[in-house]
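Only one protein chain is missing from this complex, and each of the others stays in its spot.
Then we have chain A:
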Amino acid sequence: MLASRAFSLIGRRSICTSLCLRAHGHAGVVKADDFTLPAYVDRRDVPLPEVAFVRDLSAQQKALKEKEKASWTALSVDEKVELYRIKFNETYAEMNRGTNEWKTVLGGVLFFLGLTGVILIWQKHFMYGPIPHTFSEEWLSAQTKRMLDMRVNPVEGISSQWDYEKNEWKK
């Protein structure tokens, strides 16, 4: 009921949506929106898209399409390329082209890793106390000798790295 009122062509006073307004010349058929029609797409796995890239041809292009109906040997290289560009947007080479995006990505990553280092600087300056005396060269040398004398971790650990015959670290 409502539909027949909307599309009625009997008086000019039918209720219309904006779509109906465009359809007045088409016997009550609603014009299809672009997104409902087959679309062009540049994809590696779609070698022949559903429609040509250029939908509305200029007069020059229309003439060229007429010429295409005759023998192709009559076409110049430029004309062949133009025919290609009517049908397709990018070539496979253009479609597959690489970018310089990796530079931005890597540069950004390195920058933010650098910011992490700034955090460490802040921590050392504002937060950490003095380094304990047990880390001084004097203490560590005595500590190390004591560990070696005790044969700490002799199988795979620190004592296994010390040559007790030559009295030096193993090479």
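Everything below uses one rule, namely that a contact is a pair of C-beta atoms (placed from the backbone, for glycine too) under 8 Å apart; a residue touches a chain by one contact, two chains touch by 3 or more; residues count from 1.
In this section, contacts and distances are computed from a predicted model.
Asks: Just go with whichever of "Proteasome maturation protein", "Cytochrome c oxidase subunit 7B, mitochondrial", "Neuronal-specific septin-3" or "Protein transport protein SEC23" UniProt uses as the name of the absent chain.
Replies: From the listed options "Proteasome maturation protein", "Cytochrome c oxidase subunit 7B, mitochondrial", "Neuronal-specific septin-3" or "Protein transport protein SEC23", the omitted chain resolves to "Cytochrome c oxidase subunit 7B, mitochondrial".
Asks: May I ask which residue of A:Arg43, A:Lys69 or A:Lys103 touches the chain that does not appear here?
Replies: A:Lys103
Asks: For the chain left out of this view, which of A:Asp33, A:Asp78 or A:Glu165 touches it?
Replies: A:Asp78
Asks: In the complete complex, which positions of chain A touch the hidden chain?
Replies: Residues of chain A in contact with the hidden chain: 54-58, 61, 78, 81-82, 84-86, 89-91, 93-94, 99-104, 106-111, 113-115, 117-118, 120-121, 124, 131, 135, 137-138, 140-146, 148-149, 158, 161-162, 169.
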